[in-house]
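Complex shown without one protein chain; remaining protein chains in place.
Then we have subunit A:
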Amino acid sequence: MVLVLGAGCCFVKGYVVEHLLHFRLLAKLSQGRMFSFVSKRLSLMMMTKVCCFQRNFSSALPPLVPVKLPSKMETHFWYVLPDEVKSESLLSQYSELLSPREKKNLYHMQGDQFKKSALLARVLVRTTIARYQTNCQVNPRSLKFKKTIYGKPEVDWENGDKWCPPPLHFNISHTSSLVACGVTVNVPIGIDVEEKQRRLKNKILAFAKRYFSPDEVKLLTAISDPEIQRQEFIKLWTLKEAYVKAVGRGFSAAPFNTFTIRARVVKMGGFHHFDTQHSEASEIVVESSDDPENLTRNWQFALLDLAGSHYAAICIEKENSAGGEAGVPMRLTVWKTIPFVEDERVSGTGAVVPISGLIKQL
């Protein structure tokens, strides 16, 4: 289902608003120029034609399409493909959403492609969180972020005491070609995305022996085809990263070689290598050599082939502390988005192919 912010009506706080401008044009402006950071604003001639009686965040950008918070059992996953965002004016408007500190960080980054994906990562997290405020509009520019004592980013809700912030959790990950944000309610989430074609500079087994658990090294060593071995390595890396990010205590709290992630066939007992043919039937589990207790049974994983180009791993904490109930799938909705321009729900389409883990796409 494609939602295009074109001519139409939008109900906001009881006001009926009519948009006269086709906002998709924004994406087609500036025919393929290289992205540059000269922050000149395009003449907003087109934008002034907008008759919009609701409070607008900036004079130029249309409102975000609001989305209901995920339910307790759901995970929302949003992603942007930087190559689809070509308009310099749109990128310029995006950079206006950033805080002074974010702008400063961006300024110091080297490499146009990298800078662009870093910008889109900040824009994605701000606009995504802003969408979920259905009771009152939140300006994505006004969101503040802070870090926990372990360094995990979270929203710094600042409103008055009548306001009860939603128990929203998020996590972002990006490569130069894909930017993603995962959202849950009540439970922590960690995500990691990696290009499928990513190659290591070091030798895979040497790297695995240094950083992965002995069982994982054994699993990778058993793969004779070097290309398959490389793919399995990348998948394992994203899963381990997603787990550490979900736990949220940094690399040192959960060193990679102290836990093992593997796929397990549900209801059949025993352990199984990643099995792409029976993805619905294999569950991903984590076992810790440091903590053989229940903590590790509380985490649920999904591994996806995203947009044909990336592996995406999602790790969330299971709601019930009883943990170990096997066979409950992660309920997942995935959107591909260009903030303010286009949202497309892609779960259940060819853009999202489950590889491993119990997943139910919505």
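Here, contacts are C-beta pairs under 8 Å (C-beta built on N, C-alpha and C of every residue); 3 or more make two chains touch, one makes a residue touch a chain; residues count from 1.
Just so it is clear, contacts and distances are computed from a predicted model.
Colleague: Out of "Serine/threonine protein phosphatase 2A regulatory subunit", "Acyl carrier protein", "RSH4A protein" or "AP complex subunit beta", what name does the UniProt record list for the absent chain?
Modeller: Going by its UniProt entry, the chain not pictured is "Acyl carrier protein".
Colleague: Which candidate, A:75, A:175, A:229 or A:282, sits in contact with the chain we can't see?
Modeller: Touching the chain that is not displayed is residue A:175.
Colleague: Among the options A:71, A:105, A:148 or A:197, which residue touches the chain absent from this view?
Modeller: A:105
Colleague: Kindly state which of the options A:66, A:153, A:166 or A:250 is in contact with the chain not pictured.
Modeller: Hidden-chain contact among the options goes to A:250.
Colleague: On subunit A, what residues meet the omitted chain?
Modeller: So the residues of subunit A touching the missing chain come out as 105, 108-111, 114, 175-176, 194, 198, 200-202, 206-207, 210-211, 237, 241, 250-252, 255-256.
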